[in-house]
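Here the complex is missing one protein chain, while the rest keep their positions.
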Amino acid sequence: MPLAATPPSHILLIRCPDEPGLVFKITGVLFHHGLNILRNGEFVERADNCFFMRTEFAGPLQAEALLHDLRAALPAAADIRLSDNRPKNIVLMATKEHHCLSELLVRHAFGELNARILGVISNYPVLGELTRQFGLPFHYITHEGKSREAHEAEVLDVLAGYQPEFVVLAKYMRILSSGFVAHYANRLVNIHHSFLPAFVGASPYAQAYARGVKIIGATAHFVNDQLDQGPIIAQSVIPIDHTQSASEMAQAGRDVEKIVLARSLQLVFAEQVFVHHNKTIIFD
Amino acid sequence: MPLAATPPSHILLIRCPDEPGLVFKITGVLFHHGLNILRNGEFVERADNCFFMRTEFAGPLQAEALLHDLRAALPAAADIRLSDNRPKNIVLMATKEHHCLSELLVRHAFGELNARILGVISNYPVLGELTRQFGLPFHYITHEGKSREAHEAEVLDVLAGYQPEFVVLAKYMRILSSGFVAHYANRLVNIHHSFLPAFVGASPYAQAYARGVKIIGATAHFVNDQLDQGPIIAQSVIPIDHTQSASEMAQAGRDVEKIVLARSLQLVFAEQVFVHHNKTIIFD
Amino acid sequence: MPLAATPPSHILLIRCPDEPGLVFKITGVLFHHGLNILRNGEFVERADNCFFMRTEFAGPLQAEALLHDLRAALPAAADIRLSDNRPKNIVLMATKEHHCLSELLVRHAFGELNARILGVISNYPVLGELTRQFGLPFHYITHEGKSREAHEAEVLDVLAGYQPEFVVLAKYMRILSSGFVAHYANRLVNIHHSFLPAFVGASPYAQAYARGVKIIGATAHFVNDQLDQGPIIAQSVIPIDHTQSASEMAQAGRDVEKIVLARSLQLVFAEQVFVHHNKTIIFD
Partner (left out) sequence: MPLAATPPSHILLIRCPDEPGLVFKITGVLFHHGLNILRNGEFVERADNCFFMRTEFAGPLQAEALLHDLRAALPAAADIRLSDNRPKNIVLMATKEHHCLSELLVRHAFGELNARILGVISNYPVLGELTRQFGLPFHYITHEGKSREAHEAEVLDVLAGYQPEFVVLAKYMRILSSGFVAHYANRLVNIHHSFLPAFVGASPYAQAYARGVKIIGATAHFVNDQLDQGPIIAQSVIPIDHTQSASEMAQAGRDVEKIVLARSLQLVFAEQVFVHHNKTIIFD
């Protein structure tokens, strides 16, 4: 399974109350460590005076010493994290629809996902053949006849065996409990059909047809306690019209969903996304 | 005030329970009247078996006889309407924001609106100068110190003097009563900032910023009893990101709103739009 | 290999010099045959007075008699064709890039393509594993050490064995001779990275990066004698910026290409597309 060859680089992620001189102090530490900045981005959220910085750099990394010096240079409240651009370890969860799962399996097979898919979990067996066709383990964990807690416990158990860095809900159509979500805070990505205006409940495309909307879309977001309300990572839309049946709208919706999900993962796996309250700060 | 020269043509609009042979019967009547079809569209709404047809035609129109023959050929429940592509008579209503009003005034001045603006009504005086600059009457009708009924009665009075075919709410920021709306059923067009996800209440752009949405948009729709829920005529969106402040988002939103409103009016004034329940059927 | 269950319907495709009464005459024939129109579209190209009509209908089809009656009712120059919405038989051709091929293989596997893929032909072996993984025959026909004519003759030979209704160039990166194209006139669909402004020659994404374009896109088109200049079926774009490297642009470009190609095939296989001179007339 070839993974895209990207030159190795380190990524520094800092979140900190804003104050004068932060960029100067941070880049000073990097400079004195002989590290060369490849790409840099900063943003200050004025609403609560919060500073964000993402720095890709190359050079002789001494992680311990670097973090020590950054901590010494920055306010005590600073949140400092060191990462890199190696492929992330992930697990996918799906239900019956194949489009997001197959999109990710294909990208993975050709080294375009910047991640290693460790396995796929589903509450139905139908996507097992597709998954195995790509040489990956498929875990069918039915929810039938089980309480939500019991079912989630089984899923968590499988996940624990993989220790994934991210869990991707590739059209996993069951609501997850707060307890489950808490295990993967800011590491659980979902794709949601979201319309303009948004439709809730069953059969969103039937509703969209009945309402005569002219645009449909999709939203990739981190999952939090509030259903479909977590921080948005990426959104996209396509125009439609009254001549398209609900099933044609659904096909168009699937096309948008899978591309938006794939793009959001590209951003997340490259450590370009900060979650701040209920929004995202995304660096180029 | 020059209006775009379009070759004169007639437009036949038919809505009818679907049954075999409708197109044959309708086109037969036109053929026997010596009328030549220039553009034709049909659509059947399967959900309730409703047939729609819009026909642009040229030739020696004898309206009475044509309608008589169509009524004889079609089921009794058929709704048959004859119109044309001459400019519609309209009145605009606005509050304080200029962008939709100025867009329509400019298009009108250069003959691109396919309508005659008879006058502008506002509950604030600020847009009076702009309106008069384009040589049009401006009616300032404050709502302050008046009941909704009393204020609307004044507005209806001014409208009655103009007998407009359509009333366009070009960022008119007051909710209209059911009684008011009933006077202009399917003839009252509104533009609404609608987001993905939709935000209600005050300061939508501040909410959009706080929520970190990646797309903002606008919806032009007919007004009905349910606030911002009438049949959608046109929608459009643009991508944004976290670096744009709420006021930059608002500027981008205004750009989308005015173009979407203008496009929806182009469709409505050319008689391309049927309203059916809470949706629109729009012919090319 | 399940194919999407669509109710069986017939499709009538007519192209004819325009004259008064055509719709009346055509629908009259259908009515007298007891056939019920499900969806109908007409268009007149004013530039050369050419009438197009596409009619989906249901009922007791007697093809011979219907065509006979239509020929009797219409001008001698009328081009009348009867088709249906059953899945088309197709062959795919590719080179080394997987994204379009895998998109079509996945849709095919889940019955979303409205076509039966009979086989895949490539001038390189790299996509063989993917193709076989989906249970389909893969024909590796190298072009090395062969004249264009000799290579194309081998490809045509394999195609002849399949008798496909359409051949889809899913990133087939060799120019086809006029002779080859003539075998599949209006039945050969290609996907082309086309930029705004368009870039020709090698490394289009490197050129796009160097030029700092803000939008990239793709065009699906029928192939004709002029390279990349055949009738356009579908186009789409996505916004980009200077921070994206040429390889990131290429990934974005691939995402657009595969979705545009899939959408164009949906239109073509459902018989929604007329080719007229160097353009397409596409019915809803």
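Every chain is named by a letter (A, B and C) in the order it is written, and numbering of its residues begins at 1.
Rule of thumb we're sticking to: contacts are C-beta pairs under 8 Å (C-beta built on N, C-alpha and C of every residue); 3 or more make two chains touch, one makes a residue touch a chain.
Predicted model, so just to flag it, every value in this text is computed and none were measured.
Undergrad: Which listed residue, C:H32, C:K96, C:R132 or C:K279, touches the chain dropped from view?
TA: C:K279
Undergrad: Using the definition of touch stated at the top, determine which of C:S9, C:N89, C:Q133 or C:Q235 touches the missing chain.
TA: C:Q235
Undergrad: Considering the whole complex rather than only what is displayed, give the residues of chain C touching the chain that is not shown.
TA: Within chain C, the residues touching the omitted chain are 43, 47, 194-198, 210-215, 217, 219, 231-237, 239, 241-243, 277-282.
Undergrad: In the full complex, which bits of chain B touch the chain not displayed? Write them out.
TA: Spelled out for chain B, the touching residues are 98-99, 102-103, 106, 109-110, 112, 130, 133-134, 241, 243-244, 251, 255, 259, 262-263, 266, 284.
Undergrad: Going by the touch rule given at the top, which residues of chain A touch the chain that is not shown?
TA: 20-21, 23-24, 27-28, 30-31, 34-44, 239
Just so we're on the same page, only the chains that are shown with their structure count from here on.
Undergrad: Look at both sides of the chain A and chain B contact and report whether the same residue positions are involved, with over half shared, or different ones.
TA: Over half shared, hence same.
Undergrad: Among all other chains, pick the one whose mean CA position is farthest from the mean CA position of chain B.
TA: Using the mean of the C-alpha atoms as each chain's centre, the farthest one from chain B is A.
Undergrad: How many Å are there between the centre of chain A and the centre of chain B, using C-alpha atoms for each centre?
TA: Taking the average C-alpha coordinate of chain A and of chain B, the gap between them is 41 Å.
Undergrad: Spell out, as numbers or ranges, the residues of chain A touching 2 or more other chains.
TA: 241, 243
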